[in-house]
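Let's look at chain A:
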Amino acid sequence: MIEFRDVDKWFGSLHVLKRINLKVSGGEVVVVCGPSGSGKSTLIRCVNRLESIQSGEIIVDGQSLLDPKFDPSKLRTDVGMVFQSFNLYPHMTVLQNITLAPTKVKGLAAGEAEKVAKELLDRVGIPDKAGVYPANLSGGQQQRVAIARALAMKPKIMLFDEPTSALDPEMINEVLEVMTDLAHDGMTMVVVTHEMGFARRVAHRVVFMDEGQIIEEGKPETFFGAPQSPRAQQFLGKILSH
Partner candidate 1 sequence: RAETTLEKISQTGIFTIGTRTGSPPFAYVNKNNEWVGFSIDLVETSILPLISKKLNKQIKLEKKESAPNTRIPLLTSNAVDLIAETMSDTQSRREQVDFSLTFFATGAQFLVKRGTPIKGIQTIAGKRIAAQQGSTNAKIIRERVPTAKLLEFPDQPAAFQALAQGQVQAYTNDGIQLAGLKAKAPKPDEWAIVGEFFSYEPYGMAMRKNDSDFRQVVNVGLMEAIESGKYFELYEKWFGPKGEVPYPLAPETKRFLQMQVVPK
Partner candidate 2 sequence: MTYNFDWSVLWRGQSGLWLLQGLVTTIEISVVAWVVAFTLGIFSGAVRTVSITPLRWLASFYVEFFRNVPLLVWMFFWYFAVPPLLPQPLQDWLFDHGAEFWAGVVALGVYHGARFSEVMRSGIQSIPKTLFEAAVSTGLTMAQAYRLIIIPIALRLIIPPATNESLNLIKNSSVALTIGVAELTFQTRQIETYTAKAFEALTAGTLIYLVLCLAIATTMSQLEKRFAIPGMITKRQTGEF
């Protein structure tokens, strides 16, 4: 579904991704973790071409992003993304947030798009918030709307960049539950997160990054139970102890 082949990326002189090789198959849930600044966000932003790469190749759903015929807008309808800071459109209601892309990009009729949106709101557990503006929602509710918005395009892949780290602790669970459901429904997911409970329960694979490199990857049990590299040991020590 997603394949990184010898990918390198620089920001100016800063080498943020170093020879990345990674394969995510259809239906797989991969959790990416690692210290701040290690390149996790950059990694997943390359998948839907929010960042471009300087060397190597990325293949998504059988198509190379370097292909001259490649259309980023088409790619992005197949790849949904959820951000740490929700990024809902503040001037639109929840319903409008969700129906915007389906009507404008896919050309869905308004009525049809609303039907889909209502189903999705149901699925993320806030069926009654359709007419509300984002500012009047709690953080957890906002993030669930953001997930619904991404799902409205019926993507084949979902990317999550620390979806719960801007949330109050009590709201984290409601978002993780939605994500867990999604995983159980067979969605291909790449999730940057520090929620180790979630990783343990849901991920098929954990990828640990540091300084732009993939240091270690493996099944959650192996990774959390017996991390191989000293880096990963140190990192897990820090985040699990408090």
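As a convention for this text, a residue touches a chain if its C-beta (ideal position, glycine included) is under 8 Å from a C-beta of that chain, and two chains touch if they have at least 3 such contacts; residues count from 1.
Candidate selection criterion: all candidates are chains of the complex that A comes from, given by their letters.
Fair warning: this is a prediction, and the values are worked out from it, not measured in the lab.
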item: In-complex contact of chain A, chosen from 1 or 2; value: 2
item: For the chain A and candidate 2 complex, residues of the former touching the latter; value: 48, 50, 73-74, 76-77, 79-81, 83, 85, 87-91, 100-101, 104-106, 133-136, 146, 149-150, 152-153
